[in-house]
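Just one protein chain is left out here, and the rest sit where they should.
In order of appearance the chains are A, B and C, and numbering begins at 1 in each one.
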Amino acid sequence: MTAAELSLGAVVLAPLLAAALAAALPHTARRALGVGIAALVLLLTGLLAVQTVAGEVTELALGGYPAPLGIHLRADGLSVLFLGMTALVGAVVTVFAAASRHTHQAFWTLWLGCWAGLNAVFVSGDLFNTYVGLELVGLTAVALVALGGRGSWAPALRYLFIAVLGSLLLLVGVGLIVSVTGTLDVVQAAEVLAGRPDAAPAALLALTLITVGLCMKLALLPMHAWLVPAHASAPSAVSPLLSGLVIKAALFVLLRCWLWLTDSSGALSALAPLAWGLGAFGAAAVLIGSVMALRQSALKPLAAYSTVAQVGYWFVAFPLLLEEDAAEGAFIGIVALALGHGIAKAGLFLGAGYLKEAYGTDEIEQLRGAGRQHPYAVMGMSLGLVGLIGLPISLGFTGKWNIATAAVAAEHWWILVLLAAGTLLSAGYAVRALAPLLLQESPTPGEARISRNYRSVPGLCVIGLGALTLVTGFGGVLIAEALEVGAPW
Amino acid sequence: MVSDLFPSAALPVVPVVMVALSLTAAVLIFPMAERRVRARSWVNLVAAAIKVLLIAALVPGVVGEGLRPEFAAPFLPGIDLVLRVDPLALFFAGLSSILWLLTTIYAIGYLKGKPHQSRFFGFFSLCVTATVGISFAGNLLTFLVFYELLTLVTYPLVAHWGNAKSLQAARIYLRYALGGGVAVLLGVVWLTMTAGPVDFAEGGASGVAELATSSPGTAVMIFILLAGGMAVKSAIVPLHGWLPTAMVAPAPVSALLHAVAVVKAGVFGIVRLVDDVYGIEVAWQLGVLTPLLVAASVTVIYGSYQALRQQEIKRRLAFSTVSQVSYVVLGVTMFSMAGTAGGMVHLVHQGIMKITLFFCAGLFAEVLGAHKISDLRGAGRRMPWSSAAFTVGAFGMIGLPPTAGFVSKWQLGLGALDSPHPWVLGVLVVSSLLNAAYFLPMVYNLWFGASQQDEHDDATHHAHSGTPAREPLALLAPTLCTAGFTLLAGLAASVWFAPLEIARFISEGVFG
Amino acid sequence: MSAVMLYLLLGTVLAVAGTVRMLLVRDLLARLIAMNVVGIGSLVILLALGARGGADDATDPVLSALVITGLVITVAFTGFGAVLIRRIEGPRPSDRDGGDRG
Partner (left out) sequence: MMETSSAAPALVAPVLMTLSLCVPLAAVAVIALAGVLGPQRAHRLRRGTAIASPLTVLPAGLLALTGEGTELEVPWLLFGSVFAMDATARALTLIAVLLYGAALMAVTWVKLRDAERGSGALSAFLMVCFTGNIGVYLAADAVSFYLAFAVLSFSAAGLVIHYRHQAARRATRIYLVMSVISETAILAGLLLAAAALPSLNRLGGESELSPHSAQSFAAAPFLIADAPEAIAASPHTGLIVTLLLVGFGVKAGTVPLHVWLPLAHPAAPPAASAVLSGAMVKAGLVGWLRFLPTGDGAALTTAGNTLLTLALVGAFAAVVIGVLQSDPKVVLAYSTISQMGFITCLVAAGMLVPELAGVTASAAVVYAVHHGLAKGALFLGVPVVKHYGRGPTGVVVLIGMAGAGLAVAGAPLTSGAYGKYVSKEAVEGISVLGLGLDQILPLVATGSTLLLIRFAFVVRQTELQPRRRPDGATRLSRVKTRARSESSETIEGWPALDGLLLSWLAVCVAGIVVPWLIGQHWIAGAEEFSWTAGALWDATWPVLLGFLLGIVIWRLAARRKLPSWLRADGELVKPGDLIGAEESLAVRTYRTGGSAASRVHEATESAGSRAADAASALAGTIRDTAASGERRLAAWEGSGAVIVVVLAAAATVLIWRWWG
């Protein structure tokens, strides 16, 4: 087994084992374990990335069992990118949680479990493992939200119900595909489906069920009501993970099913109405999400609504996936936007959580002039917001650029208009969140509870994520090359 | 001669160093504590000085020997971030770096003892990074990236004082600038898809020419989007609303930003668009030049008329900027070689002259607390040096000979008569009259206006009522420097490295 | 109609009824129970699909594995949901001395 295959397996199992171990360890040891595992996963992902960028897909059949029944892990370009983003954001948030006094003891087991689930989803070769991984992520995520104290239990429960409903739909969909194609492995299923045009309606039904189920997990517009209270009331270390990473798992599975399962011949074009429906919901999500974000008076709900809006962007590009010459550009655009959003939103939520811990509230009025005491945190948040708006040197920009060019190629002018409106609205709520913090004088120059020295580690974590948003901005070309590896077309 | 100064291997590094210089300055300054004034001033001044030296070292190479140092970094699939130094880039980068050095000195003096200096100077350096980036941009995408960056970093500068008025002004500015930025983004996307990645080339980008011939409709639509986006920053009439309101910013901000960086970035964009993206002939065949020319003419007259109606010094200067900046657009869209040269040289001259006036406005506000024009009465006796600088700047704006303003007005006049639109000379003449109408009373008030206490003893023999007030050197030195440049650029206009000669050299390149 | 189609229909009816009930009811416990109904419904559909597919009336092994996993997961979520409901509707720690119910 080569180093890459070893790391493929380890990247899933290591956090899982650590999660179990953490349950047994005393509190301080958990922090050390958490940070250690974060470093390990970063290393493993690095190894995998080197392998994949070199151009070939790493495959590993656990225990040697062949595909239909055995667990088959596969790491192609798409999964490596998502793994990398999760590793980066996860590591920074872990350091933040380790340094922050407010982290709950149970955080470590749940977070490491969630991380294991995420990695499982990203590298799983077959639908069943994806389902199991998603469930693990769902369960731990709900539990993580519930750590936020009394105010977060009701939203956690609501999140639970939606997660279960979504996964059941996914389960039925997967079952349908298995019953039609006889295999769980994505690649094999694709070949079988290609061979049997008569199975198209069943595949179509399965895909629709899977799509609706995942949209619930992704909180696409009509089904987004659970996301805002859940992400807003979650503790300061958890919100970035939820908005940045957890919803990306659902998107990953959606992309896998849409692009890998159905080849671009007949079946995909039958999905046109579904794609256009998603596009419409996405457009509505962008506009309503941004408008609602403009109305919020506290940082975390504002960030949560911004997530709703950003989710909308990914679905706006879905109709383009059906167009022949625009599919690739749109795909790169969606992935770049998702990755950029992951990092930027994590930075924003981390900053908001940090200020909430420091000032006891995330009401923007009370946080006026916070920039003077906590320049790092506010600067990190502003860089994050730049990434969210999609201004240059950020993956947001790269994503919007690719989607815009794909839209022009496919003559979908409405997408251009929507992107423009979305950018302006997001600039609106960015200014609404940032101007008081950065520019105004603090009403009560009382000392903030957290030590004011600029070298505080949480502050550094926030600026770290902000800088990451900027640095990854140059990664546009890297993403395009990575996605070539194991691409469906 | 330059090749021994820069080993050929090192040449592509120069533009990156230029951009990175002020970026590192910003990164160093942001975390600095407020009280470390000395260290912060040192970082600022050293960075600015090095940049000016680099530009000076580049001039002979780029203008004389025709070197084009270029640096490309992969950014988007299929399109790179390209930084290239050509005479026009050097022109604008030279202007902004020299004036950045002077404005830094001015700002250090101006902000002494005021809060938020680290934040101010951090964003100040970022703003210059963006400006230099815009000037060195080698293709349309890089231009767009720095164009948007400029919008972002100037927002906190406009809202620096943090009170309600400046926040409101900053929000209006952001709304305008981002709107413009999005328009440019859409234009760039559309152009890139239809005409391939657009590199700036002397006679216009290759792909664009074919696009213009194959489907003129889309070419015109794209031009409208791009020019409209850039018109916001160059404050062409319907889109100029943000400039006067942004005058609440501190004096060094309104000096550097609204006289040089922001406004010039927009106009520089239009120059690039007309000359290096479409190429002047293609743009002429598409017929897009004339409407832009008409818009610029309307702005010139409207700006001057509005300036006439203002009572506050900075608002009058702001509207004067609105009018003067459109001279450059006027020159470039005239479709005549002399006109283009005039437009380009005015890009620099207007920067020098307008920054002098803003510096003086800052000085008057600081020393005399004079904000209204009527407060200036008799200031000449109390602040002789800044009044002298103001007079030079004002004469420059009107276009009287010894100053740089005359040189560009003369060149524009010739260009107008040489171009298919001779009526533009009328616009220039009317605008000069309006300029005189609103600048001469200010100068008259400065020197000959009877200050309040002179009023009653007018008939009696005049005692020297106004003892000269102490004009802070840190504010005065840069003002006198820029006033000196105004005279120098006016008098020594035909020296080979003077702005006029470089502008002529560029415009010859444009016309092929 | 073969037994498979009957079970398939039954499963669908169960799932749809459970979903509608779950989405519209206000009471948390009722919602939790409805969630279980939907779970069972979808598992029945899976079994029916499995049976239909199998050659010699043995259900498809892969689908049965899916059903078992689905069952386990639904139970886990139900347990966790019940804990949350008890916490939400349980006595508030502040008025532990028999204040009005939550």
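Just so it is clear, a contact is a pair of C-beta atoms (placed from the backbone, for glycine too) under 8 Å apart; a residue touches a chain by one contact, two chains touch by 3 or more.
Please read all numbers here as calculations on a predicted model, not as lab measurements.
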Chains on display which the left-out chain touches in the complete complex: A, B, C
Among B:Ala33, B:Ala73 or B:Ala492, the residue in touch with the chain that has been omitted: B:Ala492
Among A:Gly36, A:Gly149 or A:Pro201, residue touching the chain not depicted: A:Pro201
Candidates B:Ala72, B:Leu414 or B:Ala469 - the one touching the absent chain: B:Leu414
Candidate in contact with the missing chain, chosen from A:Ala22, A:Leu60, A:Met292 or A:Ala327: A:Met292
Footprint left on chain C by the chain that the document does not show: 19-20, 22-26, 31
Where the unshown chain meets chain B, residue by residue: 305, 309, 337-338, 341, 384, 388, 395, 398-402, 406-407, 409-410, 413-414, 416-418, 425, 429, 432-433, 436-437, 440, 444, 448, 450, 454, 458-462, 468, 490-495, 498, 501, 504-505, 508, 511-512
Absent-chain interface as seen on chain A, which is shown: 158, 165, 201, 204-205, 208, 212, 216, 222-226, 270, 273-274, 288, 291-292, 294-295
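Throughout what follows, only the chains that are shown with their structure count from here on.
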Interchain centroid distance [CA atoms averaged], chain B/chain C, Å: 68
Separation of mean Cα positions, chain C and chain A [Å, integer]: 27
Length of the line joining the C-alpha centres of chain A and chain B, rounded to whole Å: 43
For chain A, residues contacting two or more additional chains: none
List of chain A residues in touch with chain C within their complex: 68-69, 128, 131-132, 135, 138-139, 142-143, 146, 150, 153-154, 156-157, 160-161, 163-165, 167-169, 171-172, 174-176, 178-179, 182-184
Chain A to chain B touching residues, read off their complex: 332, 371-372, 375-376, 379, 386, 391-393, 397-398, 400-402, 404-405, 408-409, 416, 420, 423-424, 427, 431, 435, 438-441, 454, 474, 476-477, 480
List of chain B residues in touch with chain A within their complex: 30-31, 73-77, 116, 118-119, 144-146, 148-149, 152, 155-156, 159-160, 162, 167, 170-171, 174-175, 178-179, 181-183, 185-186, 189-190, 192-194
